[in-house]
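First comes the structure, then the notes that go with it.
Omission of a single protein chain aside, the complex is shown with its protein chains in their original locations.
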Amino acid sequence: MDHVKLVNNPIDIAHIHQLLADEGCGASSVFVGTTRDNFQGKKVVSLAYEAYDNMALKEMKKICSDLRSKWPELKHIVIYHRLGTVPVCEASVVIAASSPHRSEALESVSFAIDQLKTRVPIWKKEIYEGDHDSEWKENKE
Amino acid sequence: MDHVKLVNNPIDIAHIHQLLADEGCGASSVFVGTTRDNFQGKKVVSLAYEAYDNMALKEMKKICSDLRSKWPELKHIVIYHRLGTVPVCEASVVIAASSPHRSEALESVSFAIDQLKTRVPIWKKEIYEGDHDSEWKENKE
Amino acid sequence: MSTDGPVVNVHVLFFAKARELANSSRSNVDVPTEIVASDLLDQLVSRFGLTTIRDNLILAHNESYIDNLSDSILFKEGDELAIIPPLSGG
Partner (left out) sequence: MSTDGPVVNVHVLFFAKARELANSSRSNVDVPTEIVASDLLDQLVSRFGLTTIRDNLILAHNESYIDNLSDSILFKEGDELAIIPPLSGG
């Protein structure tokens, strides 16, 4: 099953693992992206995320379909992205997959996070300590 | 920090994620190996794991050192393996890492699970439903 | 928008830096029923004060990226157009 969501509250990681559970699966892979406390020497207080919601969900679902055509053995796929203010150390994105064997779960999660960064319309602004202007970030190709 | 353990009880996944948390880290990757319910048409009831404990811990620590020399940015590494009887759907192994950027976390976890399977002295026996003899498994190269 | 032919009214959405510069997250704009994407983008950029980020913007039409700015877009009344600055999700 595909679980795709934009959420405004902290992501419950234990729940993600439950979504992956399947008696026929031997492997789960979970990637968690979290807010870092620094960028080029400036202290990051939090990140503010915004999305083009409908299109973001559409692109996240396309990523799921792409994963399933590349790795047909995949059982469950989870792509959750948090919006709004995300404090340091909390998860902004979780991508997870389960499959009978490990390579599919591991490879598909790596692939999916790269895809998410290049095609899902979501933006983050870093908010710094002190009087540094906050800054819209840009994912590298 | 390196967290290496052989455990006899269910592995608490939420706790693993806590061990990875770090203000300077933007990425965590968690791999969970679970017991599957089938092998070549036979229904698997549970797995029984045994280890050469001291040597297994030593090899698990060596994997941590190898990861740190290949990916010096890694922050926390967790390698937990469960021993004894592991029912279907429960985790037998968890490998996890956190790092400032995502590629190190993802690649190191993939590498570590391959290493664990080829060099850590742990064995599993599959216990089947019905009157099929239980069977010692063998990891493929 | 400057145009000679038939026009339709579409919704334009602004995000992130583009939203801040435009001082708006959403606007309704008359656009030609057919226009080359780069021409449209130029007109939106000048109208909404996005000159400083012009070269980093792409467009999405009805929730699909316009991959090539030299493509023509066909608009219907009520279509949705989005101004997309560089992504930074994840």
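The letters A, B and C name the chains in turn, as written, and every chain counts its residues from 1.
What we mean here is this: contacts are C-beta pairs under 8 Å (C-beta built on N, C-alpha and C of every residue); 3 or more make two chains touch, one makes a residue touch a chain.
None of the values given here were measured: they were computed from a predicted structure.
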For the full complex, can you list every visible chain touched by the one that's not shown? B
For the chain that's not shown, point to the residue among B:24, B:84, B:100 or B:121 touching it. B:121
Full-complex touch with the removed chain, picking from B:16, B:30, B:51 or B:105, is B:51
Over the whole complex, note the residues of chain B touching the chain we left out. 33, 49-52, 54-56, 58, 81, 92-93, 113, 116-125, 136-139
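Just so it is clear, only the chains that are shown with their structure count from here on.
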Quick check: which two chains are joined by the most contacting C-beta pairs? A-B
Argmin over chains of |mean CA - global mean CA| returns A
Cα-centroid distance, chain A relative to chain C, in whole angstrom: 27
Listed in rising order, chain A residues that touch 2 or more other chains are 33, 113
In chain C, what residues contact two or more other chains? 90
